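Excluded from the complex is one protein chain; the other protein chains are retained at their positions.
Take a look at chain A:
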């Protein structure tokens, strides 16, 4: 962002030709950004956990990756951040499962086996965090993630019920060896975020959130989750519970992530102002 600002201010004293080049490179950048990230407009949502009472949670505008981070993208990250390679990474940041499905020499992904466009899994929360920072963003907060996940339209309660049933079945039958490619679930929010359900589970910034003071989500926490008639209620409860049980070093074949961004819009703003 700093770099862009500098270029833009310098541009005013440069030739017309230089400006054109600068703008062209912005355009390419923006196109890439638009493809991969979308604006999730501010709004509010009510937690699907009935234990969480009170006002709806407000969420500010943010940008979110359209899909989860792929094996290929994560490999690129490792190329530039050797300290996150499986044989380099300090044990405090991962457990033994870290990238265990990357079986090639030097623990690189065998794309025949794991797929270029499949979401990267077996990554710890620490690794996911580092990736998003490297990518100029951060992990989405729990509230951002859940809010985004609720931005879906259904035509009828039948559709909602079908969706719920499908989701819960998915939890009982994920084939972690054959996870689909990103974008393959056909599940998409109103603003274009894909696969928040039905592909993998995803890390959020506050990985172990207190859901409610009295709610431990351990043994004996049952019921109450199914009564809302909300498409996400049951599946969300499973997600919350799963989150509560993981620690930031955990890495399993079902958990990946996507990144959120606060200020990617500065690029757009810049463009508008300078033009």
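Please note the rule applied: a contact is a pair of C-beta atoms (placed from the backbone, for glycine too) under 8 Å apart; a residue touches a chain by one contact, two chains touch by 3 or more; residues count from 1.
In the analysis below, contacts and distances are computed from a predicted model.
Candidate names were "Acetolactate synthase small subunit", "ABC transporter permease", "Multicopper oxidase domain-containing protein" or "Metalloregulator ArsR/SmtB family transcription factor", and the UniProt protein name of the unshown chain is "Multicopper oxidase domain-containing protein". Of the candidate positions A:57, A:135, A:151 or A:238, contact with the hidden chain is made by A:238.
When the full complex is taken into account, the listed residue touching the unshown chain is A:174, out of A:57, A:135 or A:174.
When you scan A:85, A:148 or A:164 for touch with the missing chain, the hit is A:164. Considering the complete assembly, chain A touches the hidden chain via residues 95-97, 161, 164-165, 168-169, 171-174, 176-177, 216-222, 225-226, 234, 237-238, 241-242, 244-247, 250-255.
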